[in-house]
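Structure first, commentary second.
Only a single protein chain was left out; the remaining protein chains are all shown in position.
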Amino acid sequence: MRPSGRKPNELRSIVLEPGASKYAEGSCLARFGDTHVLCTASVETSVPGWMKNSGKGWITAEYGMLPRSTGTRTAREASRGKQSGRTQEIQRLIGRSLRAVTDMAGFGELQIRIDCDVLQADGGTRTAAITGSYVALQQAFDHLIGLSVIAKSPVTTQVAAVSCGIFSGSALLDLDYQEDSAAEADANFVLTTDERLVEVQATAEEHPFSQAQFDEMLGLAREGVAELFALQRAALEGSQ
Amino acid sequence: MRPSGRKPNELRSIVLEPGASKYAEGSCLARFGDTHVLCTASVETSVPGWMKNSGKGWITAEYGMLPRSTGTRTAREASRGKQSGRTQEIQRLIGRSLRAVTDMAGFGELQIRIDCDVLQADGGTRTAAITGSYVALQQAFDHLIGLSVIAKSPVTTQVAAVSCGIFSGSALLDLDYQEDSAAEADANFVLTTDERLVEVQATAEEHPFSQAQFDEMLGLAREGVAELFALQRAALEGSQ
Amino acid sequence: MRPSGRKPNELRSIVLEPGASKYAEGSCLARFGDTHVLCTASVETSVPGWMKNSGKGWITAEYGMLPRSTGTRTAREASRGKQSGRTQEIQRLIGRSLRAVTDMAGFGELQIRIDCDVLQADGGTRTAAITGSYVALQQAFDHLIGLSVIAKSPVTTQVAAVSCGIFSGSALLDLDYQEDSAAEADANFVLTTDERLVEVQATAEEHPFSQAQFDEMLGLAREGVAELFALQRAALEGSQ
Amino acid sequence: MRPSGRKPNELRSIVLEPGASKYAEGSCLARFGDTHVLCTASVETSVPGWMKNSGKGWITAEYGMLPRSTGTRTAREASRGKQSGRTQEIQRLIGRSLRAVTDMAGFGELQIRIDCDVLQADGGTRTAAITGSYVALQQAFDHLIGLSVIAKSPVTTQVAAVSCGIFSGSALLDLDYQEDSAAEADANFVLTTDERLVEVQATAEEHPFSQAQFDEMLGLAREGVAELFALQRAALEGSQ
Amino acid sequence: MRPSGRKPNELRSIVLEPGASKYAEGSCLARFGDTHVLCTASVETSVPGWMKNSGKGWITAEYGMLPRSTGTRTAREASRGKQSGRTQEIQRLIGRSLRAVTDMAGFGELQIRIDCDVLQADGGTRTAAITGSYVALQQAFDHLIGLSVIAKSPVTTQVAAVSCGIFSGSALLDLDYQEDSAAEADANFVLTTDERLVEVQATAEEHPFSQAQFDEMLGLAREGVAELFALQRAALEGSQ
Partner (left out) sequence: MRPSGRKPNELRSIVLEPGASKYAEGSCLARFGDTHVLCTASVETSVPGWMKNSGKGWITAEYGMLPRSTGTRTAREASRGKQSGRTQEIQRLIGRSLRAVTDMAGFGELQIRIDCDVLQADGGTRTAAITGSYVALQQAFDHLIGLSVIAKSPVTTQVAAVSCGIFSGSALLDLDYQEDSAAEADANFVLTTDERLVEVQATAEEHPFSQAQFDEMLGLAREGVAELFALQRAALEGSQ
């Protein structure tokens, strides 16, 4: 039995709420159980300096946690004056994941800025962020289509992410915080609808893991993202 | 007619949602129309160094805005590496307002950290933050009472805040962003149930204002906070 | 009796010394008793980026304290690497106060930078800074008139500031540090010669204050600034 | 044919030079072709605050690049005032990789600080850093054995890392910079002598990759680290 | 003829005004012509951590310039968030110069913090700072003698500083800003009453200089400091 009482291949209750922001061109509040991440996509008319006159756009992401999104309060990064290594690692991952499924030459020299802010954290914030950001990004492109800036979305495939872990030697899907803390290893998989891999990050917490365990985690992840893809499609259809 | 179509002394639709955070000892999501501020109160067992062995507690506040809480995206303070002057001014105001209605000798050497995070901004974020933080603070003290750490709440009176402005020469209550941008002057009043003043901040945007105008704003503010006090009481009763 | 032995409506000995800096286009050393603030106005030919091509100028202010301007040494902000919230709050107040009495369209796209540096502090540094900066600003505009850059000063009225406080329940004018530390409430009033208000900042230190007390403070402030206006005029006449 | 002319499963010329630092308790200059990383292990007698009295030690890592270790000069992080997200990501990876093969309860409350400084970069700096740091870490533990601080090394298995990439659709081992720039995907594998996995980081550069491609990369990585393990053993034997 | 019209060996008009600060244990306003530096000495009861239990005291210095102490405004270091290399170089020089003439074992584990703030700059601010700081330091020790903390001053000899430069091939004493800008080389000499050297910093601006030129500068410096020593003694006698 896993701590949460869920079956090994059972996701938490997932809700993707599109249009959660009044102002953003695209937005989605992603809830993976008690993990709540507000994802917004902002369209800006300038790309980074090194991309000027490339004819291509850019997608970048930033990530943050509200100080009391966690069980004990976490110091505010804005008042500490810098972002932690963990924050930077996560926001880089989100940006790469979205760029990998987007034709960067397909939306002019625009920049989409993704903001993922964790309102409440219970494990798996980065996977909720990626899954929700896909919805926000797609909404932002729909917005640009509505404005006739682009004719069709440059997104080439859906992308979603889910975590897995090794617990008492076998694999579990979509860890909550308590499970994550006790896991022997954990992995985040960013996958596409055509069964390809965008990012894999697998980490041994205390003990190295075997290839069989890795494969077992990847198998669970494939099951999990199939559900997430369906929820993404429903969210986008409902929001049009 | 004011831009929002409201009457001069009419508040926006106000909702104070207590217990909005799973983890915080006290919390309140304050909605003043489209302005949404999540207020949490975290109890910590250490006070600032200069207060050690004073037998008194401390209340401090931090304030932040999500990057896309605003009409056009605002740069994230954590990635810019410092908090703006405006942020610091607001968080100092919140902290002073709460300390002024609390007996600092009444809860031992504990520290209550208030976090006010603006999820969506449409004017009046600081007044929503103070009004909601009162609820979060009181909840945190109720939590300490429940733990028998203190016998009764050290809060001496309710405190709430509301903004007013001068628009086309006359006073309006509870400005939204559009109204605030066009106001000739604006003021924030932090008031108590016994009709005393905790903080007054009045600022001429373009032209100095008269004392009569100031008095008119203060009169509207008194009307407004009466409603806020009732909402605070209802929120706290409902959450017990 | 107040701690300083002054009458409730009695200012400290005030000296406004124009032209205190060899280099600045405008300057004034403002002495409010033992509080000494050097105010300079520097004319720059570039405005902030967001004002380019607006046809308007800008006035901004910075504030600092020498480390040993205080009774015990205060850490140098330049070596700590950031300005405190108090510093930012004060410099924003100074800038707003001066802009409110200046026609921003009346001096082209120039920027006036005000620097207020506290050489010695004994309470009321922000009010001395505003009062002295008015002189420095006016001198800087006189300098621009002398250069035929502008035909007349864009300043629309004099502006001066003074603090008041509630001490043993009644109001006092122009608090020194000792009085300020013991005050139950304190307020800073920024007022104009035509009896209008530019900024009001009133703060309960320990206990909220009544409206009658607020009105009493404002009354004293009106008396105080009348004297300050006369000193400003004398300083500017003497310096021409 | 791959750009470097090497066979798909061919490592660059690898040299692990132990004892490259006069002062460090352990050190290794790791050369993977033209990539040169100086790895040092410093023994410190204090652990991070949150580990005090845990009876366990800690291993942490920092990573840096000399400004002209790259083809065009990279700005010095010390003068920019902060470490990039990439730097933080890499140094966190190095630390985790070494902790995963060390019994943290086996060397008292000591801290080992690993420093990996890239003297010259030609791709694969993080894998060279991990591979060389293992040697430095083991030397530092040998040093502690020599001092009778510990009786035996708490390292449980060898750990080494190597990169792979997808180039023209098939997998290559140990990419140099030119190959890495052109790769469709790349992955870093941190592996142990008992064929377990410590870390996997696989990233699609432009297009998601298939599971078959991932497996092909992992297979090459297993071949590669077998050679690296032999070189580590030789380096440590030679340095005793 | 030198630009200032002074003779080659002629100091500017020098005034050392002791006790210029109401609060500091020691202070001196040093005026070298239009260069005005306020020097204060603050006694603190804690030394840096690495000196604890050494039985010795410490003297350290900080240096700053008011933004409009210069002909065109210099950005405020507190708002830029860091001190320039020049600032750090100067404050290290001041600290070393004073420590070199003080018996660090002669005043217990106290720390004297010197602050040198340039109110107005016209060349030679560091030499004015050292010369004035000597007076402030000696006053602070007199203050400690008055409190019976120490029996006698631990200062072993007077120290003063003056600049020299090579201008049109020959040496000049005590350069003002205009002369300094045009000098081919400049040097700062920190000297003692017993004709010893504490610090020498000589720098070729455009062209290397000869030893004869160096010796000529040192000769002028010896003449100059003789006058400064007399002014220091007069300042300290007058202030007792």
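Remarks
Order of writing sets the chain letters: A, B, C, D and E. Residues in each chain are counted from 1.
Everything below uses one rule, namely that a residue touches a chain if its C-beta (ideal position, glycine included) is under 8 Å from a C-beta of that chain, and two chains touch if they have at least 3 such contacts.
On a predicted model such as this, the values are computed, not experimentally measured, just so you know.
The chain that is not displayed touches the following shown chains in the complete assembly: D, E. Of the listed residues E:Phe141, E:Phe209 or E:Phe229, the one in contact with the hidden chain in the full complex is E:Phe209. Against the chain not displayed here, chain D makes contact via residues 21-24, 27, 34, 38, 40, 42, 44, 62, 64, 66-73, 76-79, 81-83, 87, 113, 115, 117, 119-120, 122. The omitted chain makes contact with chain E at the following residues, 82, 84-86, 88-89, 91-92, 96, 100-101, 157, 187, 192, 194-211, 214, 218.
Following the convention adopted for this analysis, only the chains that are shown with their structure count from here on.
The remaining chains, considered with chain C omitted and nothing else moved, group by touching as follows: A, B, D | E. Rounded to whole angstrom units, the spacing between the C-alpha centres of chain A and chain B is 33.
Averaged Cα coordinates give chain A a centre that lies 59 Å from the centre of chain E. Centre-to-centre separation between chain B and chain D, using Cα means, comes to 50 Å. Shown for chain A are the residues that touch two or more other chains, namely 81-82.
Taken pair by pair, the chains that touch are A-B, A-D, B-C, C-E.
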